Every structure is written in C-alpha cells, then in structure tokens.
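After this line comes subunit A, so read on.
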Amino acid sequence: MSNHALPAFITDEKLVELYKQMWLIRYFDEKVDQFFAKGMIHGTTHLCVGQEATAAGSIAVLQEKDKITSTHRGHGHCIAKGASVDKMMAELFGKVTGYCKGKGGSMHIADVEKGNLGANGIVGGGIPLAVGAALTSRMKNEGYVVLCFFGDGAANEGSFHESLNLASIWDLPVVFICENNQYGMSGSVKDMFNIEHIADRAQAYGIPGKVIDGNDMLEVMNAVYEAVEYARSGKGPVLIEAKTYRWKGHSKSDAKKYRTREEEQEWRKKDPIKRFKEYLMEKGVLTEEKAEQLREEAFREIEDAVAFAEKSPEPSLDTLLEDVYA
Partner candidate 1 sequence: MREITYLEAVREAMSQEMRKNQDVYLLGEDIGVYGGAFGVTRGMIEEFGPERVRNTPISEAAIAGAAVGSALTGMRPILELQFSDFITIAMDQLVNQAAKLRYMYGGKGKVPMVVRTPAGSGTGAAAQHSQSLEAWMAHIPGLKVVQPSTAYDAKGLLKAAIDDDNPVIFYEHKLLYKMKSHVPEEPYSIPLGKADMKREGKDVTIVATAMMVHKALEAAKELEKEGIDVEIVDPRTLVPLDEETIVESVKKTGRVVVVHEAVKRGGYGGEIASIIAESEAFDYLDAPIKRLGGLPVPIPYNPNLEKAAVPQVPDIIKAVKETVQFK
Partner candidate 2 sequence: MAKEIFMPKLSSTMEVGTLLQWLKEEGEPVDIGEPLFEIMTDKINIEVEAYDRGILLKKYFQADDQVPVNQVIGYIGERGEAVPEEPPILSEGATEPSGQKTEPSAISEDAVEGKSNENGKVRATPAARRLAKEAQADLQSILGSGPKGRIHLKDVQQYLETEKEQPKASPLARKMAERENIDWKTLQGSGAGGKVMSRDVIHAVPAQASGQKQEQHEVRKKLSGLRKVVADRMVQSAFTAPHVTLTSDVDMTKAIEMRIALLPTVETQTGFRLTYTDILIKAVGTALSRFPEVNVHLEHDEIIYKKNVNVGVAVAVQDGLIVPVIKQVEQKGLAAICAEAKDLSKRAREQKLRPDELEGSTFTISNLGMYPIDAFTPIINQPEIAILGVGRTQEKPVVVNGEIAIRPIMTVSLSFDHRVIDGAPAAEFLAEVKRILENPYEMIL
C-alpha cells in the first residue's frame, strides 16, 4: 500500500466514510445486477463491481466546484460525486423520482448542478464535453477542474485523441482518467492496443501521463489529487491510466468467454474494498466491528433505495414531450 501525502481535507473520518461509500457502490451494482437478472428492470446497465476505488478515490480528492464527466459504467462515479442512491435507483426503475425523471436510465444519470455532467452512452462521447467544460472554467475563470472518466475502449476513439490534443494546446484544466478494466466489451487490451500502457499516449499530446494501480484507493487518491492540482494551476491536462478490473460482464451478465476463470480469481484477490479496509485497520482508524457496521449500513441504504424506487410513481405520459428543447 502506497503512503503519499494526502490533502488536508482527507481526514481519518473522511477515509472511513469512503470505506462505506465503496460498499455503497458495490451493493448498488450488485442489487442492480440482481434486478436485471430477475428481469425486474429493463434496458441495459453496466456494472462497476471491482472498480470502486477509481470512482471513490479519484472523486474524493476533488473540490466541491470541480466537475466530472462519466461513462456508461458510471454508477460509482455518481455515488462518489454525492448522488442520492434513492434517486439513482428510481431512475433505473424508470420512475419519475429518478435523476432523469425516468427518461435517461442507467447510462444517462447526471446532476449538472452538482458538477456531474453526466454519464454517456457513447464510448468516448464524454471526452470532448469535458474539454468544453474545462474551457468554460478557463474562460469564465471559475477555477474548477474537470475529471474526465473513460475506459480503455474509448482510448481508441478519435474523440480521445482530438480532445487530448485540444485540451493540451489550450492548457485546459481537465484530468483524463482512463479506467483500464482490461476489456472493451469483449476486446482485451492485449488485442486492441500495441502498447503496454494507454498512459503512454499522453506523450503524443505533450502532457503528463501516469499509470497507477486502480484498485489501490490511496494510490488513486494521491495520483488524481496531484493531477487535479496540476491542471488547476493552469499547466494543462494530465492523463492517468488506472489499471483495474470489472468483476461482472460487460453489460448485465455475459458469458465472459473472452477471459478465464483464473484471471478473474487473480483480480478478485486485488479487491479494492478489502485492501482499503486492511489499510484503514492497519492505520488504526477502523475496527472490524465498525467495518461490519458500515457495510451493514451501506446494504440497508441500498435496500431503502430499492423501496423508494419501487414505491415511486411512473412518469405521466404527458411528460413524454417535455424537455426536448429548453
């Protein structure tokens, strides 16, 4: 476990909170997985079980005013950015109380006012948006940084390259964080890239690039904090590649024929929640009982979210045409 200097606002209490947040993220997606498997919610969803540290850790070091752009695998980002699990679950249930009034679903949860510029159903679609938001920060002198999430697959989209270049030439306050979970759907990074690290591409755009262990909360927090402050200072964007692994299939469940059971077991051993708990206990800020209690709390909160979603009303058909135009 790495042990860097963290920002002052990452107190011991905050660390314990983050531990619970990781469970909240995990239970949220486990519950969603269960519902999809049962056919209780329709459409599709992408689960980030196993990737809790990249979401919780990187967003933890942001300031309130900082913004994020998320991806199709974005429930963790949402929860970390302070979203209500009730409203998220309601959205997945298609209810009017959901973040998008039931019109967005899993892939489009956003909370623009809180700086979550939204998940995105298009691979790489959110990257130019992050650049634009960073441009606003620059032009309006608002001082915020945009943390731009995307996956390994998106790094092969044109928008990734165009956006890194654009952000670079304009020195925009944006941190590109690639959650490399090893597979773009079924495409392994081993097959889809001829380089070892996606972060190496930063060099091509004249910006710093860094590879980190995405399952290590501390390392994520440290690296992202450093990058965010670098960007905030006007030096321009940074590219971080966080190596991680999604425990579940690409969307909902899949047969996972593209990978081996052994590989999955290897990664499960690197469970980011377990590792963070060990760190906190070692640090003496978390006991086994407390850990168990927080896990229980997280579980109950998700159960409550489900109850909230279930009892929430369906959107009226009258709302169908609302909000196409401002």
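How were these candidates chosen? In short, all candidates are chains of the complex that A comes from, given by their letters.
Everything that follows uses one rule, which is that a residue touches a chain if its C-beta (ideal position, glycine included) is under 8 Å from a C-beta of that chain, and two chains touch if they have at least 3 such contacts; residues count from 1.
What you are looking at is a predicted structure, and each value in this text was computed from that prediction instead of being measured.
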| Pick the candidate touching subunit A in this complex: 1 or 2? | 1
| field | Residue ranges of subunit A touching candidate 1 (in the complex, touch as defined) | value | 67, 69, 98-104, 108, 110-113, 117-118, 120-122, 125, 127-137, 139-140, 158-159, 162-163, 165-166, 169-170, 322-326
